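The complex appears here minus one protein chain, its other protein chains still in place.
The block that comes next holds chain A.
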Amino acid sequence: MTLTGQTSTRKWLYWGSHYLMIAAFVIFALFPLYWLLKVSVTPNDILYTEGVRMWPSRTTWENYTFVLTQSNFPHYFLNSVIVAGTTAIVTTLVAALTGYAFSRFAFRGKVIIVALMLITQMFPLVMLIAPIFKILAPLGLTDSLTGLIIVYTAFNVPFATFLMQSFFDGIPKDLEEAAMIDGNTRFEAFRAIILPLTLPGVAATLGFVFTAAWSELLFALMLVSSESASTFPVGLLSFVSKFSVDFGQMMAAGVLALIPACLFFLLIQRYLVQGLTAGAVKG
């Protein structure tokens, strides 16, 4: 065998094992989603009778039609869009301003504020439900979407701030200084020069907060009792009745709930990829 033949076999082995491992990981990660899809299109009468099969012998859309027309699901869905969307936007706005301050200014008490923000991330959420309920109840913010938005925003701001700070840290200070010398105030420089360059970071933060708020169950369950203010994770539980679990409908609702998150990431993925490769093209 020639030398080049040897190296090309080695190369083939190298890349082959690469892709094999990536494929194994992707299958492992996506398998539950596949199962979700499979159960959602399986007719109820054969769900338990057919045993474990990779694909049912018959498929149906009836679970979907039921969820969309006969259940409260569209309403939960709308509530979730409102809560997750507003939370994502408000959190990102606050986090961008705070993260910029952390990244660019030295001020008294900075260390203390950072420490406090880290501490808020250390407690299990369950511990905080009772006090938060006590605070929100007299304000009339339980059983309301506004209450949920406030709580979600409060819980997501610290992490989102650190995320935004790291993106600002990646942008040289010289840029806004040049803009300030060119005739901008600091805020104008932030808006016209720094923010456009941080769009990947903004997109990543929006996506992160949106998915966190979209799938949150604990607070949604404890702070809201009425149907009208329920979000979709709570709604999913309504498919569990005292005597049975309606898996087909529950899975259909689950698949539908994936759609906005997927759409959202499709929208921002251009910036996300930019964000991931930003380090490579700088300089």
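Simple rule for what comes next: a contact is a pair of C-beta atoms (placed from the backbone, for glycine too) under 8 Å apart; a residue touches a chain by one contact, two chains touch by 3 or more; residues count from 1.
Note that contacts and distances are computed from a predicted model.
J.: Unshown chain, UniProt name, "Aromatic ring-hydroxylating dioxygenase subunit alpha", "Glycerol-3-phosphate ABC transporter ATP-binding protein", "Acyl-CoA dehydrogenase/oxidase C-terminal domain-containing protein" or "Tat (Twin-arginine translocation) pathway signal sequence"?
T.: So, among "Aromatic ring-hydroxylating dioxygenase subunit alpha", "Glycerol-3-phosphate ABC transporter ATP-binding protein", "Acyl-CoA dehydrogenase/oxidase C-terminal domain-containing protein" or "Tat (Twin-arginine translocation) pathway signal sequence", the name matching the hidden chain's UniProt entry is "Glycerol-3-phosphate ABC transporter ATP-binding protein".
J.: Out of A:67, A:179, A:220 or A:236, point to the residue that touches the absent chain in the complete complex.
T.: Once the missing chain is taken into account, the touching residue is A:179.
J.: Of A:197, A:222 or A:237, which one is in contact with the hidden chain?
T.: A:197
J.: Give me the chain A residues in contact with the hidden chain, please.
T.: Looking at chain A, the ones touching the missing chain are residues 172, 174-175, 177-185, 193, 196-197, 281.
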